[in-house]
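A single protein chain has been omitted; all remaining protein chains appear in their positions.
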Amino acid sequence: MLTYIVRRLLGIIPMLLGITVLSFLVIKLAPGKPVMLQYSLNPKISLEEIRRLEKLEGFDKPLHIQYLNWLKNLSRFNFGRSFSDGRPVTEKIIERLPVTLAINILSLLFIFAIALPWGIKCALKEGTFFDNASALTMFLLFAAPTFWLALLLMQLFCINLGLLPISGIASLDFEYFPWWKKLWDLGRHMFLPVLVSSLGGFAGVSRYMRSNMIEAMNQPYIYTARAKGLSEATVIYKHALRNAVLPIVTIIGLSIPGLLGGSIIFESIFAIPGIGRLFYEAATMRDLNLIMAEVVLVAILTMLGNLIADIAYAYVDPRIRYGKR
Amino acid sequence: MGNLLEIRNLKVNFNLDDQVITAVDGVDLDVREGEVLVLAGESGSGKTVTALSITRLLPRTAEIVSGSVMLRGKDLARLSEDSLAAIRGKEIAYIFQEPSSFLNPVYTIGNQLLEAITLHHGKDKEEALKEARELLALVKIREPERVLLDYPHQLSGGMNQRVFLAMALACRPKLLIADEPTTSLDVTVEAQILQLLMELKMRLGFSLLFITHNLSIARRIADRVSVMYKGEVVEEALTEDIFKAPKHSHTRELIRAYEKIGRL
Amino acid sequence: MGSKRLLFGCLIIGIFSLLAIAAPLVSPYDPSSIDQAGLLMPPSARHLLGTDGLGRDLLSRIIYGARISLSIGLIAVGISVAIGLVFGAVSGFYGGLIDSLIMRFVDIMLCFPTFYLILAVTAILGPSIFNIMIIIGLTSWMGTARLIRAEILSLKEREFIQAERAIGASSSRIILRHLIPNAIGPVMVNATLGIAGAILVESGLSFLGLGVQPPTPSWGNILIESKSTLGVAWWITVFPGAAILTTILGFNFIAEGLKKKIG
Partner (left out) sequence: MILQVKNITKTFIVERGMFKRGAGLVRALDGVSFSMEEYSALGVVGESGSGKTTLAKIILGLIPANGGEVIFDERMIADFRKDVQIIFQNPYNSLDPKMRIINTLAEPLLIHRVIPRHALKERAIELLRMVGLDEGALSRYPIEFSGGQRQRICIARALASEPKFIVLDEPISSLDLTIQAEMLDLFLALKERFKLTYIFISHNLAVIKQMADQVIVMESGKIVEQGAKDAIFNSPAKDYTKLLLEAARGW
């Protein structure tokens, strides 16, 4: 087990290298000089000034030197300053990260808490009205653009029914609330964002769980379990379920990029100050340092998510944990 | 000798998307107390479906259209799912063709074996473990302690079939149904498993319904042979008689083929 | 079941494609002409789906939007399938070092949540229709590459490929006459789903204002307005979204039907 983990951890190094090189190249696609871009809005800066700044930031050096310098800074979590307000990029991201992580983790929990039992139920009722109706629903959820669903839900809950606040993560007078009211307030604000960011994943995971379960129920060992005289409940929940659930572990890892990507859209719709919205703002303002920092960050988060899921899967599946004798 | 099991006019259909296929078409079959009955036939002849129908272990698409399955006077075909579950494993046990895929890959051998032991008799853990070791010794597994902790994929096909046999015999069933249990094994291992099976049958006195396409096995172990062809039993006779004087044309064809390629 | 879905999907996509191609003939108004009679008019006989905030006919804008959205979907997937096919086939057929290099590259690409990468590149290169097609294509080929590689690896193990080699068939003959015809089915399914995915990405991008730029109508950018008209003009939210939903459903139905057909 230990050797496997060490091997996987070592595997991160080339991945990190690849991720940073690719991110670096993406930014270098930019036509024109970055410094120009940065200060182009500022008419007071002269051409000489720009040259000087370029030298200062090392933009006159060859590409690989620039990359190495950038990498050196990166290893110290120094992504430079934001073009828009001059604050350190790292600081801006750290400030915004908790909200995004909280919503995504809540979504993940929400997805799995509902999608797994739902998928199992569909599998056990394969071909019935319930199964077909849920298949259709999931199909629709899969096909609907998230931001459109968000708009419709906002219309319904916030405008027609007036039940929920339309945007933000807290009320204006949040600070003066007692703790229970704070919690309630947060809950009301978080409800729609978490729901919206879960819907797509929910459809995917429940369909996946359903097909895994159906497959497991058709395996030879299910005949064995029945032939032993086990009750149908034991057959399903001991023998089929364990086999069907194991591969789900890797799905958690795979759903991370989707969730993080979705953050951009729903955070900007619901006006939530997370890294998704930060990225959106950076993209509209062409704030290169910030864009680059976030691209690297989400890629690393994704990679770590996959890594953890892989190791977890290898651990829970005895066929991988123990080889042949 | 009396009949342990009497199957009468069994008919099983498979309801597929666009058609109905009759897999078993009016089968009568008797298994006598303590005998070895070989159910022989080629692929698709309906022998496995017949065997699974006895305790209704069929896939969802299958449907028992008619027939009775009497076990010592009790009609299994009319029993509720719960009462049938009480009979499976306890009075009628199965072993299958590919032991490695018929064992659950995510549980240890010990777990699966203990399940079989404790299911029909409430035993405490110590007792059950002792029983498990004895069962493994019964099927001549040398390192029972180690095997109990192993997962199926860590054992060879032959070992898994031994484990399977131990599991099937846990409740000392009256009838053991073996569906091509040696087909996926090498010939030398096949010989060992068959020998073990016959030894255990002598010791424990169960009846054996053995399903195979391999007539040389039939010749070796059977008291009687039933031949199935296209969902029907076309011939049933004492082993000696059927090889000496086969009556049905399909049996003759089978035996001719066996003489050519099954017999050394 | 499979063929019914396939038919239904083809019907939906067929209708949208026809509308898109014949946009100038079938749309009741020019998509950018402004009706002086009023902005944000609800659906009526004059404007079947109502008008937008500038008084433009919503139906006409959706019909013209179909042109943009469908062609972006189609071309982006064309690019991504082409790249995926080459990488996947090379990787699967030759194996060894080149295979591990390509697959590591795929792993790395997959670490970038597509939307971040696309947004980063559009932010830098500027959002034009052309850029969007290329960028979506360049960032969505990894699934296809993996699929093709897996298909080819499993086909290579099949005995009929060995038998072909035994009768002396050349590598190119095996690839062209045996591997590709047998691997193409899953690729078609994948590509159909890919078109749906690309249309979704485009609409999201345009909705954020970083995709197709107004006044050119696309389904995503028509919806931008709905943020500010929520509760005032429901039709601006409902109809373009429904167009996206139906199209995606159509492609998904085709994919499902194809999958069943292939077996």
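A, B and C label the chains in the order they appear, each numbered from 1.
What we mean here is this: a residue touches a chain if its C-beta (ideal position, glycine included) is under 8 Å from a C-beta of that chain, and two chains touch if they have at least 3 such contacts.
In this text, all values refer to a predicted model and were calculated from it rather than measured experimentally.
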Among the options B:E81, B:E127, B:D186 or B:E240, the absent chain makes contact with B:D186
Of A:L254, A:I300 or A:A314, the residue that touches the missing chain is A:A314
Hidden partner sits against subunit C at residues 158-160, 162-170, 173, 177-178, 181-182
Contact set of subunit B toward the excluded chain (per top definition)
42-43, 186-188, 190-191, 195, 213-216, 219-220, 253-254, 256-258, 260-264
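FYI, only the chains that are shown with their structure count from here on.
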Line, ring, star, complete or other: which one describes how these chains touch?
line
Which two chains have the most C-beta pairs in contact?
A-C
How many angstrom lie between the centres of subunit A and subunit B, each centre taken as the mean Cα position?
51
Residues of subunit B that touch at least two other chains are none
Residues of subunit A touching subunit C in the complex:
14-15, 18-19, 22, 26-27, 29-31, 139-140, 142-148, 151-152, 154-155, 159-160, 256-258, 260-262, 264-265, 268-269, 279-280, 282-284, 286, 288, 291-292, 294-295, 298-300, 302-303, 306
Seen from subunit B, its contact residues with subunit A in the complex are 52, 55, 57, 59, 81-82, 85-90, 93-94, 96, 98, 101-108, 115-116, 119-120, 150-151, 153-155, 164, 167
Enumerate the contact residues on subunit A facing subunit B in the complex.
218-221, 223-232, 239, 242-243, 246, 317-319, 322-325
